[in-house]
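Here's a structure for you.
A single protein chain has been omitted from the complex, and every remaining protein chain is retained in its original position.
Note that the chains are named A and B in the order they appear, and that numbering of residues resets to 1 at the start of each chain.
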Amino acid sequence: MSVEKRVYFKSAWLPWLLMAPQVAVIAVFFFWPAAQALVQSLQEQDAFGLNVNWVGLDNFKTLLSDSAYLESFQTTAVFSLLVATLGIGLSLMLAVFADRIVRAALLYRTMLIVPYAVAPAVAGVLWVFMFSPSIGVVSYALSHSLGFEWNHLLNSGHAMALIVTAAVWKQISYNFLFFLAGMQSIPKSLIEAAAMDGARPWRRFWTIQFPLLSPTTFFLLVINMVYAFFDTFAIIDATTHGGPGRDTVILVYKVYQDGFKGGDLGGSAAQSVILMLVVIGLTVFQFRYIEKKVQY
Amino acid sequence: MVERRPLLDMLAHAIMVVGVLIVAFPLYLAFVASTHTARDILQVPMPLLPGSHLWDNYVAALTGHGGGAGSNAPVARMMWVSLVTALVITFGKISISLLSAFALVYFRFPLRGFFFWAIFVTLMLPVEVRISPTYKVVSDLGMLNSYAGLTVPLIASATATFLFRQFFLTVPDELLEAARMDGAGPMRFFKDILLPLSKTSIAALFVIQFIYGWNQYLWPLLATTSESMYPVVVGIKMMVAGGDSGNEWNIVMATAIMAMLPPAIVVVLMQRWFIKGLVDTEK
Partner (left out) sequence: MASISLRNVFKRYGTGSKAVAVIHGVNAEIAHGEFIVIVGPSGCGKSTLLRMVAGLEEITGGEIAINDRVVNHIEPSERDIAMVFQNYALYPHMNVFDNMAYGLKIAKVPMDEIKARVDKAARILEIGPFMQRKPRELSGGQRQRVAMGRAIVRQPQVFLFDEPLSNLDAKLRAQTRLEIQKLHRELGITSLFVTHDQVEAMTLAQRMIVMNAGVMEQFGTPEDVYTRPATTFVAGFIGSPPMNLLKNAPDAQSGTITGVRPEHFDITPTGWALTVEAVEMLGAERLVYGRWSHSQSDELVIIRTDESHAVPALGATLHVTPRADRIHHFDAATGRRLPTP
């Protein structure tokens, strides 16, 4: 803990009492299950949990040689990268232009916030409705005006595009809010000085505003990554169900499929453990290496 | 604005309008679809202007008389489940987090650092990562298909504690010193001074947690098997099980609109505090 209060209360028992509810809840519903996931990953159980064998790292070995599992790694990487870059890029652009506007600013902002309130599951349903190969309005428009036949049920590229679009659509609001606030906290004097130095808006953006937004960008990078890994489960479940075949199965979706639909508790637990390590690793990586480039 | 560049301003407005249109289009379409009959929608392309069946569709959805190939659970019940779940998660999380953050910031006690990191770790790993064992714990405690099972495991992440902690660190030390000189003990200080100052953060967290709770999908999917305990976002997915032509899309869209309303209302009404609290405590 880097920051401390200079003055504090002295009491031997009160802080324990205050922390008790939270500690109890996270002990029972976070740490205990997380520990169990670790244990289960080293075991093999039958579907009823009657026979339990210790298999050590076998589950992990099986996974790492399973092509389906490795594919889902790749799928997850592609998906998260697309969601994060598009999500951050588009919302940054919107925030930059929104910053220039004074009139109707509140109206635009209100309208752009609404997707934040939409559940990922509902977003999935909306987009699959629009892009349904048979009755969707957008797929109809694509085939009748561009001759482009959309079918995400058969074409895995289309399927990926669909889930990326739905995920980005939802996340734009959140990113937009943060970028807008970040832009508005840049002192006007800096921009005015640059303008007097002869810098035009495009140059001003890249040399002054973008670097000063780097803490916000970094923060959103971390948040968007976690979002792409986990919150998008509902989108996939509502649209492609991981299909066609296995082409849109991201890691967390596979954990669900194998554990709950497939009954493979050991394998699913091992996947959970690997997923935990990946997320922790990515977070540490981001904090160690990327944060260095952030200018506070 | 630094210089007058009317072209750039017009471009800015144009981009904003396009952005809003793209963002709003799915919602608009859903609304239109909820006002037609199922047959109208299946006639490709569906009409782009609202129809006349708004009342019929919404009533059918609420009472569960959809008639589609997927689930036909009454949406009214599901909206109620969602509401209770979201509110319990919101109030539960905010209250225990306020107390924990208060303890972490304003007291010194052994293992304080340990508890801080333990709480911080929960931020990184949402429930999706530990679904199987959490399911087992909840099942063992007999909490499946209950409001408790839907809510308590989701209170176990520390986003709110972390945000409150960041906020409490910005409260000037002198206020605490003045309060101590005035004779205020810790809980008195908490109630009379810290809480009123935290109003904006609490409002922001209310919005965030309400939406978080309302929009939960994976956990309720696992923790409930009975239709009467489905929250509406799970219910809506169950409705689209019938394949494109088997679904009653008008009912599905009516449900979608209703599912979106409460969170949207909360966000729009509390916009000002929400944005302020969210962004101020990010640092």
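In this section, a contact is a pair of C-beta atoms (placed from the backbone, for glycine too) under 8 Å apart; a residue touches a chain by one contact, two chains touch by 3 or more.
This one's a predicted model, so the numbers in the text were calculated from it and none came from an experiment.
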item	value
Missing chain: touched chains present in the view	B
Contacting the left-out chain in the complete assembly, out of B:V44, B:L141, B:L169 or B:I193	B:I193
Candidate in contact with the missing chain, chosen from B:I15, B:M124, B:L169 or B:A184	B:A184
Missing-chain contacts mapped onto chain B	172, 174-175, 177-184, 188, 192-193, 196-197
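In the analysis below, only the chains that are shown with their structure count from here on.
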item	value
Averaged-CA centre spacing for the pair chain B and chain A, given as whole angstrom	16
Chain B-touching residues of chain A, taken from the complex the two chains share	1, 3, 5-12, 14-16, 18-19, 21-23, 25-26, 28-34, 36-37, 40, 93-94, 97-98, 100-102, 104, 108-130, 132-135, 137, 140-141, 169, 172-173, 177-178, 181, 191-192, 195, 201, 219, 226, 230-231, 233-234, 237-238, 252, 255-256, 259-260, 265, 268-269, 272, 275-276, 279-280, 283
Residues of chain B defined as touching chain A within the complex	1-3, 5, 8-9, 11-13, 15-16, 19-20, 22-24, 26-27, 29-30, 33, 41-42, 44-46, 48, 95-97, 99-100, 102-109, 112-113, 115-116, 118-119, 122, 124-126, 128-134, 136-138, 152-153, 155-158, 161, 169, 173, 176-177, 180, 185-187, 189, 211, 214-215, 217-218, 221-222, 233-234, 236-237, 240, 244-245, 249, 252-253, 256, 259-260, 263-264, 266-268, 271, 275, 278-279, 282
